[in-house]
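The complex appears here minus one protein chain, its other protein chains still in place.
Order of writing sets the chain letters: A, B and C. Residues in each chain are counted from 1.
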Amino acid sequence: MWNSNTVLIILKKDNQPEGTIILAVTDTQIEYLEDMATHIREDVIIMLEKAGSGHSAGSLGTADIFSTLYFHIMKHDPKNPDWEDRDKFVLSNAHICPVLYATLAEAGYYPKKEITTLRKLGSRLQGHPHRGALPGLEASGGPLAQGISIAAGLAMSARIDEKRNRIFCMVGDGEMNEGQIWEALLFIGKNRLHNFTLIVDRNNIQIDGFTEDVMPLEPLKDKLTSFGFHVIEVDGHNIRTLIEAFDETIFEKPKVLLAHTIPGKGVDFMEFKPEWHGKPPNKEEAEKALSELEQLRSLGGKITCEHE
Amino acid sequence: MWNSNTVLIILKKDNQPEGTIILAVTDTQIEYLEDMATHIREDVIIMLEKAGSGHSAGSLGTADIFSTLYFHIMKHDPKNPDWEDRDKFVLSNAHICPVLYATLAEAGYYPKKEITTLRKLGSRLQGHPHRGALPGLEASGGPLAQGISIAAGLAMSARIDEKRNRIFCMVGDGEMNEGQIWEALLFIGKNRLHNFTLIVDRNNIQIDGFTEDVMPLEPLKDKLTSFGFHVIEVDGHNIRTLIEAFDETIFEKPKVLLAHTIPGKGVDFMEFKPEWHGKPPNKEEAEKALSELEQLRSLGGKITCEHE
Amino acid sequence: MSKSLNKKFHLAENIFDSPDQVPARNGYGEGVVEAGKADDNVVVLCCDLTESTRNADFKEAFPNRFIEIGIAEQNMAGIGAGLAFAGKVPFISSYATFNPGRNWDQIRVSICYSMANVKIMGAHAGISVGPDGATHQAMEDIAITRCLPNLTVIVPTDYWETKKAAIAIAKIDSPVYMRFGREKIPVITTEKTPFQIGRADTFRNGKDVTVVACGSLVYEALVAAEKLSKSGIDVRVINCHTIKPIDEKTIIKAANETGAIVTAEEHQVHGGLGNAVAEVVAKNSPVPMEYVAMMDRFGESGEPNELMQKFGLDSKGIVSAIEKVLKRK
Partner (left out) sequence: MSKSLNKKFHLAENIFDSPDQVPARNGYGEGVVEAGKADDNVVVLCCDLTESTRNADFKEAFPNRFIEIGIAEQNMAGIGAGLAFAGKVPFISSYATFNPGRNWDQIRVSICYSMANVKIMGAHAGISVGPDGATHQAMEDIAITRCLPNLTVIVPTDYWETKKAAIAIAKIDSPVYMRFGREKIPVITTEKTPFQIGRADTFRNGKDVTVVACGSLVYEALVAAEKLSKSGIDVRVINCHTIKPIDEKTIIKAANETGAIVTAEEHQVHGGLGNAVAEVVAKNSPVPMEYVAMMDRFGESGEPNELMQKFGLDSKGIVSAIEKVLKRK
């Protein structure tokens, strides 16, 4: 097994280094992260059922990415959410905030029992994230495509201050219909913000149906490449390859993980179905979903999560 | 010489037709169009000097394209500007409206003597085009990137009504910084509006300097291709190749002429200089410019323009 | 039914007992289909929100006249303008926060300045959209449209009025902004209630004070008036569905005859109906006013009724505003 100092250096044709991949992760770690992803999914189901409204498909589909980011990749301190040198994550497709809230709860940013207050009067878990309301939220969101610019501003600030922290930003694929996305990509590309990592939740759905019917994005990889990004296509549910993709260091360009995900992943009757974009499970559906997830966990999961 | 029925059919690998180029233009026609372009440039200089403000570089740089469009390519009738089946042109980079106003005057949409009223109180030649104020204006403009969407709407309407007219739209390269451009490109690409022809005025300048310094667009051809367009790179001052590019029929895709132009073209001391983006010539400069243009015309121009 | 209700408006009989509850957006959905039947040129554009903006029926009925724009509100406004220039009557549709919020500059120039015959539909307007939270609660859309020349601004009061308004605006040749909410609200008008763009309707006669309201607050105003009538206070209620051009005559008359005005709206206090009425009143017949509106703060998540109550956007809030303004008379 690779130890934590193993580094793979990618060379360009002229033998100059183009990037590195750090191969440091153990099977035990992977299992932990997989288990964490299932916890996050369970939280999401519980929150949404209690809330009676909210976005299921994207929240479930990205749980593996959130687990990987918050429990392996990012430098951050839930006890000191304002730590100056922390890595920062901005959720631009902010409607899937249940997965972010669940992740922050699992990480210990706030008491987990609060997850049942989602979308209720007085809750810190607003229907869409409100910066300042809850520790760990780097940005407000709701109107699509605003987050990527905010993230670019965070990255630019780090650049000005010569800081070494990284900025991560997730966008939805439907969200990429918005012009602001392309404005931001031009800017990030121009400034070669290699402290910036974009994650595209390529789940092929948006509200009105499949993205390639509503507003086709293909060839998306070509688009992103032509905007100056190093594009890594990755299975959004394979934590090992996600880690490798996040860890791959690109010296000259900002990076984008074009993460292929299954909307509703983990809950059989939600998978691949656009109609679950913005619907919560009812009580019965939630129970069914939770039992599916438990099965998933007991199959793969030898680890009990300490935060439970 | 090719006669007007000569058609070159482009075949794809599977021998299915991909497009056609109609090769129909005579040397005499080209000379006429070149001469007309010089007339337009002269009008532009006169207008701008009288106005005391306005945009020189882009107006001069695109005169050859305007001459080609309005005096060869487009089906339109200056005496009946609302003719239902006319081809339509939308100037999205609306700040260069002096070239459009000059062209409309030369074509006979309104009395040429009015060109000296540009930007003055009560004029139909508003500082930026006001739809309805002057015959021949298909859209208002000023805030960049709005025109391309309007043009897409015109093209969509023609599609719905099964009309055979064509829609042309020009955008500036700096203008392509705007997100709305990319929203519109996605839409036009999705709907395969092959009645739509985009012209990019690739003059490499915007207000704050060269485009590749202010907000780089390269590789622009890749970007446009990845958004579903058939891209034709063309010398924006070579009328013969412009005609070929406009006439090339693409069956499956919308088309874009990536027109390489020289900002300020025709007036030596303005060429390639970003500072002439938004400045008019003063009296002395105008005289110098006009004498340069006259020389240009007497060299190449055997034809006297009937509209003079 | 209260005797003070103005007979000529044929309001619903069950208005104070158990009025029907229907979302205003349903009225839009049905109205735009009617408009589409009446005029082949009516087309609908939508930004990836076909179902929730209630455009699904139109899409079903006229698939060739429904244009999916994806999530690109700026582009939608421009495409709408282009279609209008070519003779179509486009309804462009999204949530009111984004349309007109995300495409304001396009609405200003491509549509209003150019007199493009585009109908801008702002769905999910107001705080009553509830749990989605502040970002999705359009509370400034009246302010940012009322300031635009050439634009008519309409805030219908219920299901029927929204339906009639959708049909009526398709028939006029100029840009219109119309907002309506997501939630079920009381149906206070009936099929017979007359609707005319630009006319404020005095639903309830009264001589002591006037409430000028729009949208869902008209019902709350009627309820407030009914309550106060028991204490002998005679409240006039005006349904001011057209915010612009505003019906100055009806408002001036009310100012003169009742001597005090309360405005009520599901919108920020700055720039909305309250300002529109204060503008008219101060210029013509100054009287004391009070505003029932969002007091310059963002909304938050919660159930619609919880929020309306929390921010005083209900009959109780109107009653106390009336009591306040009467003291200043």
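By our rule, a contact is a pair of C-beta atoms (placed from the backbone, for glycine too) under 8 Å apart; a residue touches a chain by one contact, two chains touch by 3 or more.
Since the structure is predicted, the reported quantities are computational estimates derived from the model, not experimental observations.
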Who touches the missing chain here, B:Thr62, B:Ser140 or B:Thr225? B:Ser140
Touch as defined at the start, partner being the missing chain; which of B:Thr26, B:Ser53, B:Asn80 or B:Gln295 qualifies? B:Ser53
Among C:Asn41, C:Asn55, C:Thr97 or C:Thr162, choose the residue that contacts the chain missing from this document, as touch is defined above. C:Thr97
Can you name the residues of chain A that touch the chain not displayed here? 90, 130-132, 138-143, 145-158, 160-161, 179-180, 183-184, 186-187, 190
If the missing chain were put back, which residues of chain B would it touch? 51-54, 94, 119-123, 125-128, 130, 140-144, 174-175, 177-179, 206-208, 214-215
List the chain C residues touching the unshown chain? 97-98, 101-102, 104-105, 108-109, 112-113, 134-135, 140, 143-144, 146-150, 244, 261, 268-272, 274-276, 278-279, 281-283, 286-291, 296-298
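What we mean here is this: only the chains that are shown with their structure count from here on.
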Rounded to a whole Å, what is the gap between the Cα centroids of chain B and chain C? 43
Multi-chain contacts in chain B: which residues touch at least two other chains? 179-180, 183, 186-187, 190
Touching at least two other chains at once: which residues of chain C meet that condition? 69-70, 72, 74-75
